[in-house]
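Notes to accompany the following structure.
Of the protein chains in this complex, all but one are displayed in their positions.
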Amino acid sequence: MSEAAAHHGPPQGFIRKYVFSLDHKIIGLQYYGLALVAVFVGMFLSWLMRFHLVWPNAAIPGLQLLSKVGAPGGLITPEYYLSLLTMHGTLMVFFVLTNAPFAAFGNYFLPIQIGAEDMAFPRFNMMSFWTTFVAFVVLLAAFVVPDGPPISGWTAYAPLSAIGKDAGPGLDMGQNLWGISIAIFCIASLLGSLNFIATTLDLRAKGMTLMRMPLSTWAWFVTSCIALLAFAVLLPACLLLVLDRVAGTSFFVPAGLVVSDHLQPHSGGSPLLWQHLFWFFGHPEVYIAILPAMGIVSHILINSMRKPLLSHKVVIGSMMAIGFLSYMVWGHHMFLSGMNPFSALVFSFPTLMITIPATVLTLIWLGSLYGSRLQITAASLFALGFISMFVSGGVSGFFLAQPSIDIYLHATYFVVGHFHLVMGVAAIFGVFAGTYFWMPKMTGRMMNETLGKIHFWLSFVGAYCIFMPFHYLGLAGNVRRYSSFVDDFMAPLMPVHKFITIAALCTGAAQLIFLYNLIHSRFWGPPAPVNPWNATSLEWTVPSPPPWNNFGGVHPVVYHDPYQYSVEGAKEDFIMQNSPEQVKTTVRS
Amino acid sequence: MGKFFAVTVAIIAILSAIPIVMNYWGPPADISTHGAAIDDQLHETMWEAGVSFLAAQLVLALFVWQFAGRGRNDKLKNFPGGAKWLVIAAFLFVGTEILALGVIGQKAWATVYFAAPDKDAVTVQAQAGQFAFYFRYPGPDGKFGTPRPDKIDEGNQNFFGLDPENDVASRDDIVAGELAVPVNRQVNLLMHSKDVGHSFYVRELRIQQDFVPGLDLAVHFTATKTGQYEIVCTQLCGLGHYNMKAYLNVLSQEDFDKWLKDKSAQ
Partner (left out) sequence: MATTVPEPPVIKPQPYMPSPGKDGGGGSAGFHGGGELRAVSDRSPEPARTGIWVALAAIAMAFAALTSALIVRQGSGNDWQHILIPRILYLNSAVLVLSSVTLEWARKRVASYSRGEGATRSEAMQWLGATLALGLIFVAGQYLAWVQLRSEGLYLATNPNSSFFYVLTAVHAIHVLGGLGGLVRVMYLLSSPVPVLRKSTMDSTSYYWHFMGMLWIYLLFVVWLKL
């Protein structure tokens, strides 16, 4: 019996059950809901940005209600563009990509997949979600403070972010809120990671050896190890940033800066220090986004292929290698930032090295498709789409990893294309795949497959139409974070921008199909059986949705590797992990 | 449905490659001495990445085409060689790429960043501030006056904070809003930020370098073709970031001398 269950019985009453719940499943759903709100807000902001870039003189009716100063008469000002940019990036990276694939699905399924009744520390788990929620509210509050959200981007480079209102609009209260929100978010993520690690190590059911854990659980576990160290660095960094802003310290602000004709009362700080601390977190953060998606996609793909990946161990090893290397590459974001040019080479090398485990993973996925019995479902389509996106985004990383090429491509739309494909779209596709696959378990209702497939086709083609052309713009030298393109050489690129904007508006609208499907099936979908996909892992042994303590007080016992599909001589083409059935196998993971 | 996916992926992959192969929007012609090395490397990388991209997408398409929708009676097969050979292939293939591009290709980086500037290079100081670039030439005495942040006074056009009354070296300094340089001579650009981070980017020069407040950096280049080019800021610096630009004028030596003379006469 886990410590967890020892501490709480089935909760009574709405508040304990659905609001301040200790149940990892409710908390997982809460994270999912939060990420869903965040992704639609973030997407809406990206619409506004794209619209403004292409039709700078067209008013967006009603936008003045969002900000009278930022969008007078519905026309977005240059500074408000940057506010939208900052909020879009921050929402997407922190509240979508960290929350959805990692915190939401991880919370819901990690304990079930290892046969535990709950997380190791349910109270921390609840705190973790509600702290995240507070961070979210604090961040959104930046929309309503007088000078609006900050304009310093999601990277908040000092000294722009550290000086205060002299440096521009949004850099007063808005930037304070940003710093505080991210600091709170760090605390929440630390609590969450702590929980994931302890749960994985300590609460596995009998027979659930480490190597018998499904790949999704492995991914969440590796991710939580990365997150633990990454957020532990961002937290003090945010603390120092906020102190520079409100207490007049000079950690990041050097002497002699004249901003808006004011000589700033700071001395001796180091702007590069912020960049180092930020990217020490920032690079691992992109793996925090993508690793869980890799795990989810592997988990789903295996189920759809009716056959395990070519090697369980190699996939796990690759994920660990990526996690490890992710701590040695942060300087590749700073090749041109004035750090010692020799260190550019030092950072370039491990960055290129990361392509090796990433390539191994890709080859394993592709090689496993060979000879499989691939079933096409909405979930498996998104999983296949993930592979395609990951490859597309990954190859552009090969350019940016080389300092000499980065001289040309740094801070252009090439970078925007690269990270949107490889971490944005790929991770979101992982989340979609997970949603179509697991929602039946989470809500007890099947989702509509046809709508799911339509959603896939529109998203897949749409995402390529939006993000592939970004690379071309970058190759032409189109600079990112520009609210309009006044330079002579960028004018000929406007048709490409128009194309992207139209694609973005359509693709965004297509997400409403998803939203409809999600909500409709939650209430009116056909009831989900226990194991709709004939899958093998433990989450498919419990009712949909699972009862309060997952396994009804009975401890599952695990006899099998996670992916015993198409085992010759077995009764079915799959053997559940907890099934005592015993066969001689030829296909083994 | 699987076949449809395969076709879609293949079409997307090929369509994506077309603008690159046809070079619709590629980099503008290079006008620097070091740029060729960067272009070569970009080209090389484009080949390797492009082939990997197409290969992976087409293999994905092929396998989905072949194996989607197979039922329980179809025989399961394993990829010939299994995981071991795939891992070895990844190490060999990517390893070679890393060696070829990463190690050998660092030459381009080295020529920009490791070589010391020539002795007879033209030294210019660039100052970035919200939201304009200013350039300063040392004048006949060959010495820059010391800038003093407290003397900066944009209203009186004292962008650098010079103090001609007390500082002799600053009296003949030439300040301009454009960067004029002689063709085929090395320019050593001293970079100073007045307020927040900015960046100096000239596409044709294949030069991009951040201005870091409190940290004076330098970058050197040689322009090989006369003409006018745009300098843009590529580091988010505030609300006017998109509009922060200046022109680079590459002049013949005579024109450059004349330009300097005209400027110092003002």
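So that you can tell them apart, the chains are marked A and B in the order they are listed, and the count of residues begins at 1 in each.
Basically, contacts are C-beta pairs under 8 Å (C-beta built on N, C-alpha and C of every residue); 3 or more make two chains touch, one makes a residue touch a chain.
On a predicted model such as this, the values are computed, not experimentally measured, just so you know.
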Residue, one of A:A255, A:I454 or A:I513, that touches the chain absent here: A:A255
Identified contact with the non-displayed chain, of A:K68, A:K206 or A:K313: A:K206
Of A:P236, A:P526, A:P543 or A:G569, the residue in touch with the unshown chain: A:P236
Residue of A:G13, A:P61 or A:P580 in touch with the missing chain, whole complex considered: A:P580
Selected residue (touches chain absent from view) among A:L277, A:M334, A:V415 or A:M468: A:L277
Residues in chain A touching the chain absent from view: 1-6, 115-116, 120-121, 190, 193-195, 197-199, 201-210, 228-229, 231-233, 235-237, 239-240, 243, 247-251, 254-255, 267-270, 272-273, 276-277, 280, 553-555, 557-560, 580, 582
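By our rule, only the chains that are shown with their structure count from here on.
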Between chain B and chain A, distance of the C-alpha-averaged centres to the nearest whole Å: 29
Of all residues in chain A, those that touch chain B in their complex: 77-79, 82, 151-153, 157, 159-160, 163, 167-169, 253-261, 263, 268-272, 305-307, 309-311, 314, 336-338, 341-342, 344-345, 348-349, 352-353, 355-356, 359-360, 362-364, 366-376, 381, 384, 387-388, 391-392, 395-396, 398-399, 401-405, 407-408, 410-412, 453, 457, 460-461, 464, 468, 472-473, 475-477, 479-489, 493, 496, 566, 573, 587
Chain B residues touching chain A - in the complex, by the definition given at the top: 1-2, 5, 8-9, 12, 16, 19-20, 24-28, 37-38, 41-42, 45-46, 48-50, 52-53, 56-57, 59-60, 63-64, 66-72, 74-79, 82-83, 86-87, 89-91, 93-95, 97-98, 101-102, 105-109, 112-114, 129-130, 149-150, 152, 154, 161, 194-197, 199, 201, 203, 206-210, 212-215, 217, 230, 232-243, 245
